[in-house]
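Note that this complex is displayed minus one protein chain, with the remaining chains in position.
On to chain A.
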Amino acid sequence: MSDHGGLHPAQPFPAAAREQVVKAQLRANLRKVTTTIRAKRANVVEELPHWEQLRTLGAATKDASLVNLSDRLLQLEQSVRARGGYVHWARDAKEARDLVARIAQAHGVDELIKVKSITSDEIELNKALEERGIHAVETDLAELIVQLSNDRPSHILVPAIHRNRAEIQALFNAELPGEGALSDNPAELAGAARRYLRHKFLTTKMAVSGVNFAVAETGTVCVVESEGNGRMCLTLPEVLVSIMGIEKVLEKVEDISVFMELLPRSSTAERMNPYNSFWTGVTPGDGPQEFHLILLDNGRTNVLADEFGRQTLRCIRCSACLNVCPVYERAGGHAYGSVYPGPIGAILTPQLLGMHDKNANTLPGASSLCGACYDVCPVKINIPQVLIYLRTEANLQKGLTAEALAMKGLKFMMSEGWRFEGALKLARVGQGPLVRGDAIPSLPGMLGGWTQSRDLRPFPKEGFRDWWKGRSQGTGPADVNAAPPETVQKAEDGPIPPQKKEGGQFDAEPPREDTL
């Protein structure tokens, strides 16, 4: 386990995506969830005519916290302590998981319950606890499915969306003792999870949670959820440990309002999610009587230090950007190789790692730059711009590469009309051996990078230029819609390089607009 936990992708994005896009079930499930939530979200957002102003306020509120971050954290620490809680600071994943383990050991527990928390996945908490003989039980239904099947989450909001009901039926029948034979009915499966977990909720001594927001002024911590497993974990055990990224802090109580408006509509596409819990330190006679708050850096200060990339830390993990992203929809969450998938993962992961991880640095390339993620982001993170910015950063890290050389060649070729025409003729002849059907599935040599995750369309037998010449010499097709001369000039000024035309497998199935 690395000091930075579950952030590092094991391979570059194009290679990982190649393995994932062939999984038909995964793609069908993902398409269903993303299209459904997308449509629902649009409806509930439309209900609020001042949505844009809410976004602007959400972004500004987060920015204000970030530029005052050290003061806010110190204030938070003081407020939590004043209410009888403990506050710990962790520089990296290792320090955070050591803290949790030490608290568990101090209480002699060998099992604890958990609320779904991506931050705890980031620090690889479960694995670290397991190594010390402490079993962490996930209590969110999807997380339980992922945990019981030794799988990894594929979506922030619906982590087990890549599994279907038959798989879950088989899993529960094998793993949940005393349930008898379950059908594949989702209500019955959820019922089995309810019975299995209830005993744990009522008897387990310690719980671990993440944090959606924390209020510096009062020390109040907030967890947002749907199933009630969160309330169970936050209320019934004697000891509660909550782990928060340092960027989750807000200034004052009133600040939570704008996020309670923005988050549910962006995330589950509901006006409000079923349950939100807020607590402050320890409340005598109500809930856990020992509370620990762990403040985690793990690379967040790297992000903070970059004036342009800093906006990434506004993220409230709603997952709206995943649901609109054409690349995420096809490649799936696992292709990102890190606990943060989708557009937010493509910018957050490499930045958290300080742009020093060569696999993570391929993530900013995982985008068509269509801009949909920016449109839906409730805190107005300009993901497309950050992506471009990070691509530049990543390239600077790499130095002169084959791709950079090829681009230089391309520029030389396209800077003169005659060179470009000559190259096209050559290409038409030269491509012969590479064409399979009506696609070029892979290019040789250093050009192979282009075709790693896309097929190329071959050059047409007759290009526009030849067609145009033939037409003006009277040998082309009838001159029905002759363009005025200045338009022709324009077309010659800026030929679109045919290489940019992406075809083939990524576009094979256009998204359908299903509804529930």
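Assume a contact is a pair of C-beta atoms (placed from the backbone, for glycine too) under 8 Å apart; a residue touches a chain by one contact, two chains touch by 3 or more; residues count from 1.
Criterion: contacts and distances are computed from a predicted model.
Chemist: Select, from "Lactate utilization protein B/C", "Chemotaxis protein CheW", "TldD/PmbA family protein" or "OB-fold domain-containing protein", the UniProt-recorded name of the complex's unshown chain.
Modeler: "Lactate utilization protein B/C"
Chemist: Looking at the full complex, which residue from A:11, A:36 or A:431 touches the chain that isn't shown here?
Modeler: A:36
Chemist: Quick one: say which of A:236, A:379 or A:394 touches the chain that got left out.
Modeler: A:236
Chemist: Which of these touches the unseen chain: A:120, A:276, A:312 or A:382?
Modeler: Touches the omitted chain: A:276.
Chemist: Consider the whole complex, including the chain that is not shown, and state which of A:187, A:396 or A:429 touches that chain.
Modeler: A:187
Chemist: Pick out the residues on chain A that sit against the missing chain.
Modeler: Output for chain A: 29, 32-33, 36, 48-50, 53-54, 56-57, 60-61, 63-64, 66-70, 73-74, 81, 83, 86, 88-91, 95, 99, 102-103, 106, 139-142, 145, 158-161, 164-165, 168, 186-187, 189-190, 193-194, 197-198, 201-203, 215, 217-218, 220, 226-229, 231-232, 234-236, 246, 253-254, 256-258, 260-261, 264, 268, 270-281, 283, 285-287, 292, 295, 297, 301, 304-305, 307, 516.
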